[in-house]
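The structure follows.
With one protein chain held back, the other chains of the complex are shown just where they sit.
Naming follows writing order (A, B and C), and every chain is counted from residue 1.
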Amino acid sequence: MRYLPLTEADRRDMLAAIGAPSVDALFRDVPEVARRKDGLDLPPHQGELEVERALSAMAAKNVAAGSVPFFLGGGAYRHHVPAAVDHLIQRGEFLTSYTPYQPEVTQGTLQYLFEFQTQVALLTGMDVANASLYDGATATAEAVTMANRVTGRRRSVLSGSLHPHYREVVETLARFVGFRVDSQPLDPAGSEDLAALVDGETSCVVVQNPDFFGRVRDLRPLAEACHAKGALLVVVVTEIVSLGALTSPGEMGADIVAAEGQSIGNGLNFGGPYVGLFATRDRFVRQMPGRLVGQTVDAEGRRGWVLTLSTREQHIRREKATSNICTNSGLCTLAFTIHLSLLGEAGLTQLAAINHAKAAKLADRLAAIPGVTVLNDTFFNEFTVRLPRPAAGIVDALAARPIIAGVPVSRFASGHDDLLVLAVTETVTDADMDALVTALEESLR
Amino acid sequence: MRYLPLTEADRRDMLAAIGAPSVDALFRDVPEVARRKDGLDLPPHQGELEVERALSAMAAKNVAAGSVPFFLGGGAYRHHVPAAVDHLIQRGEFLTSYTPYQPEVTQGTLQYLFEFQTQVALLTGMDVANASLYDGATATAEAVTMANRVTGRRRSVLSGSLHPHYREVVETLARFVGFRVDSQPLDPAGSEDLAALVDGETSCVVVQNPDFFGRVRDLRPLAEACHAKGALLVVVVTEIVSLGALTSPGEMGADIVAAEGQSIGNGLNFGGPYVGLFATRDRFVRQMPGRLVGQTVDAEGRRGWVLTLSTREQHIRREKATSNICTNSGLCTLAFTIHLSLLGEAGLTQLAAINHAKAAKLADRLAAIPGVTVLNDTFFNEFTVRLPRPAAGIVDALAARPIIAGVPVSRFASGHDDLLVLAVTETVTDADMDALVTALEESLR
Amino acid sequence: IEEPLIFEQGAEGRTGVDLPAPPAAADRLGGLARKGAIGLPGLSEPQVVRHYTRLSQKNFAIDSGLYPLGSCTMKHNPRLNERMARLPGFGDLHPLQPQATIQGALELMDQLAHWLKTLTGMPAVALSPAAGAHGELCGIMTIRAALEARGDMRQRILVPESAHGTNPATAAACGYAVESIPANARGRVDLEALKAKLDSGVAAIMLTNPNTCGLFESEIVEIAEAVHKAGAFFYCDGANFNAIVGRVRPADLGIDCMHINLHKTFSTPHGGGGPGSGPVVLAESLAPYAPLPWVVHGPDGFRLVEEADAASGTAGTIGRLKGFHGQMGMFVRALAYMMSHGGDGLRQVAEDAVLNANYLMAGLGDVLTASFEGPCMHEALFDDRFLKDTGVTTLDFAKAMIDEGYHPMTMYFPLVVHGALLMEPTETESKDSLDQFIAVIRALAERTRQPGAAEWFHEAPRYTPRRRLDETAAARKPQLRWRPPAVTQQAAE
Partner (left out) sequence: IEEPLIFEQGAEGRTGVDLPAPPAAADRLGGLARKGAIGLPGLSEPQVVRHYTRLSQKNFAIDSGLYPLGSCTMKHNPRLNERMARLPGFGDLHPLQPQATIQGALELMDQLAHWLKTLTGMPAVALSPAAGAHGELCGIMTIRAALEARGDMRQRILVPESAHGTNPATAAACGYAVESIPANARGRVDLEALKAKLDSGVAAIMLTNPNTCGLFESEIVEIAEAVHKAGAFFYCDGANFNAIVGRVRPADLGIDCMHINLHKTFSTPHGGGGPGSGPVVLAESLAPYAPLPWVVHGPDGFRLVEEADAASGTAGTIGRLKGFHGQMGMFVRALAYMMSHGGDGLRQVAEDAVLNANYLMAGLGDVLTASFEGPCMHEALFDDRFLKDTGVTTLDFAKAMIDEGYHPMTMYFPLVVHGALLMEPTETESKDSLDQFIAVIRALAERTRQPGAAEWFHEAPRYTPRRRLDETAAARKPQLRWRPPAVTQQAAE
């Protein structure tokens, strides 16, 4: 048992020191009915080599994104993460430490969280950001409940171009917490009029930008409509790299930004762990969920950092807390912060430009295929095409070649069988695009 | 230029501070004829993604050992290295530090080298070991020159079952340093009588155990013969894991042990970097090559470690040094030490037992194939078979299946075309053996 | 050594990445291209590597020493698990890939579910919750859904005084009124007080077992019976499952629903505060309400069910709790951990964890003040009676431990004892390590009785990158981000 340092001799000596006749005696408070004398029906311990072999065999049954031409987005994006990021987050001092409750010996964690909060605030154009939530979807749900708290209202309007998973998570919460959600129908045409839906009972409107179909929206009119009725505008961003190229939600009048940070620093990981970004205006800070790091001074007057405003949190306020959240995405946050530090202003804006230009290139190439139309006038690195046949079948056929062509909208809702959402990042090569175009042409023949 | 922190503005400011009109002015001592105004004919800088793609494409043109049934040894062995080893050696404090010349800030390196020296001494059964050399072959050459220094003689006898590369490295050195080497012919039969070759001019006999063909030898008679004539016995070990099962060279009377440590902690790496182990008797310590760490105390009387006996070394003694060696295999040494710490007494002996038992199993299975005979009565995890056809052709044919079947002796010397040396470690599965046996049977049909 | 913020190290135009020029193409941003600068600093790779290396050196971690933070299970994190999570087939897999290309991932989820179900004796598990508190939310929602399905709109949830703060917070988040149950003198739930509160308005009880005093709820079977008799559900906070894994199956205790912190019992790294993973095991009565997605066996291998639908039996689901399918990276690590230990090793984990805690209790019981009589489970709870009249507080004592090279234990929790010190050594500490720790704590405990102790302890820690930090100032006027000096100056004017 390579992880267990006690030897049989240690165990004997320790039982003697405790004065217990056996380990069983230490479990004497367990009711007789629940004491398992025999082992469970599970395999015995195995060495590293054996475990590695078994798990590698499972992994080999999957098609890794990097091994094929790959055009999937839909809330998770394949970007290149510099090697230094993974190297640094694996340092034991980061990997194996806990929530920084003891600031004197966790200044490392606290300082990077402070840097993270600043980066997120800058990116989103907001005043202040927290130290992360689980992911973009749960951050969106927290944004809605926060808007309810801030406004004292209990009706929120969700755009039909919000990522369907995000919508569903908000709806689940609404059902059990007991607030009202007006979810608009899926809106590939971009014709919904959200401003018209805002009324005096509305706590917030939730809108995604770029939206689920990839469309870029000018949110300023909507922000004005919300504010005119005392409602908040919640802006969701699933592809945070887009903010290297686009006007920030803050500039367009957002009151809360809930975003998925996976694109920076974090791998696809089959959907998790990811990192939920959450930013808002200074005046709402005491209604924010999640952990916050603040600057202060130590006993000798030196600058330092601590967890702060924890009177919002469950471990202090218990049932009166702003949220039950206790865990953040610490290590994913660190990866985000390191990657964004490496990128810097110049790197992020150039990365965004590359993503955009490559997506534009693919959009033009696909539009040239007979029977294929590109739905979007505007987009960042993701767009939607209408195919002459159901997209799901084509995606499955291309997967066998193997090309991962995108996500069919039918995966989330019926009635849009012919729509396919594709994303293009800096990792996509011209050869990848050639392969997709050729394969698509052939499958449409 | 991601690795270069100076900005153009920095460069301007710095030149001003220096008082130089341009960077070119700083290179004014370079003769005009050698100043390159234009760039060299080399590609321009590239990002991580591009470099990773190019190198991954090269790597993909190789057949990684772990991806196929694999039976190659011959001085490099594929063992499973626990994940903790690579994790720890990549810590920046180990990876990016220099030779521990400043002991106050390198106690980490010094302590692990001291642990390493102790581990090597224990394994080999010798009094003392140095902090490593480049690899087993160069360690063997250093052993011979050290024997020359110790005995004041200039003739060494090399066993015909010494790894051919090791023999060649000693011969190269002998030619240029100017000492005599009696290399015995390749000896698959194990019939050479080395004791008879020792005379009053002999500084040392060099013998490998287990030898190149895998044979395990009792070296005690040879040690006695050497010592009787005032010569030293140099024992070479290419598979250090064998010492978990075998009587150590020290117990059999070796005066110097030169060994390859790759098997513990280090990957195959296509032949390097590896780690040369070098151990000897206390009385010869001042004639040892390479770095040594010794225990001492600091100004407050606390135990600590320093590089010591450096008066043997080139940076102090210059042309009078025991060797010109300056670099060791620091990081490989660390990997060795960590892996061996994880193994411990129980782990190493069990690992050796598994290797041995698996090799025995394969030997028996191959012996059962018509036309195939196993040459060795004794072996550890490597043995030699005689095939009814030239081994090289069979190895190439099996490589296409793909199975890496072993090393044909013809790779090193003519006249032994039918011999194939195979190694079996804990990483070989029953399925691997099945594949080899089947393929071999088929190719011999 | 001081380490400035990255914002204080940046220079314009410098970057830590090299990117090719973008292909020329007309902009499709619809006039919404960013106009101003973002304000991010430019650093080179060497600067970034050094910066975060130096920051890491200001942290204490399991890898640096004993980290006896009670209730947090700071055990060794095997590096094999990190390597496995980074296999391209897991780490570089998109959650929305076609099902044919993710069969190994679904198999892994199925395997993990199998282990969790076997270890708990429960028939179903929901994998998607992202953390313990998220698992609680999931559990309480399934309970509410089950009650609603039988038309039973109960309004209250009972929570012991000693509970983690997440328990009442979760109950409240789901719209329940929270009622506290007192502890008895033995540090367990007062069964009679509980029974007194149980009626047809109670939806559930949320109980931690072993509880946060490090004690096994010895009357748990009776509690379960009483709860079920009242028509309520029994939610168990599984944060302390480490103490009993392989020896006790929660199903055998009458529990209906329990979250499991993979980052505690199954050793996925705490990572400075996350990510976690909080799967929830469910009894037969709650299984139909499990959140989406479900992994099911189909004719062509494994299949993800993502939409509520009668055909797949998911019509009762509470719906989706999280984007995509759960914390896959943590699933891989947890399964690697389980397979490494095996059934036999996990049982040994519980035994050694409990043995280590009792050894601490035995080694410190005469100098500190144990709150309850022994034996404890995986953690040893002391209160601050031993500090009486010394002028030293629990906090002071903890800070002094830091200077001795240890991370403090959990303090002031659970709330049921005064000035609590809750120590959880975990099973991955050696006897040598515990002996050294005991010696240091004993010496510190003795020092509290010496003259000048109050002042000496109050000054601790002395040898850390920072001395005690002013938390009050931080909260009074929060500075939650860096701003350029000019702006700060303006603000100060």
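Quick note on the criterion: a residue touches a chain if its C-beta (ideal position, glycine included) is under 8 Å from a C-beta of that chain, and two chains touch if they have at least 3 such contacts.
Note that the structure is a prediction, hence the values are computed from the model and not measured.
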Seminar exercise, completed: Visible partners of the omitted chain are A, B, C
Problem set entry | Options B:L348, B:L366, B:V385 or B:L419, residue touching the unrepresented chain | B:L348
For this session: Would you write out the residues of chain A that touch the absent chain, in ascending order?
Result: 1-5, 7-10, 45-48, 50, 82-84, 86-87, 92
For this session: Spell out, residue by residue, where the missing chain touches chain C.
Result: 1, 9, 18, 44-47, 49-50, 53-54, 57, 62-65, 75-76, 78-79, 340, 405, 428-430, 432
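As a convention for this text, only the chains that are shown with their structure count from here on.
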Exercise. Which pairing of chains gives the most C-beta pairs in contact?
Worked result: A-C
Seminar exercise, completed: Distance in whole angstrom between the CA centres of chain B and chain C is 46
Exercise. Any idea how many Å lie between the Cα centroids of chain A and chain B?
Worked result: 47
Exercise. Of all residues in chain A, which are in touch with two or more distinct other chains?
Worked result: 2, 48, 52, 82, 87, 90-92, 342, 426
Exercise. On chain C, where are the residues touching two or more other chains?
Worked result: 12-17, 19-20, 42-43, 45, 49, 53, 78, 80, 82-83
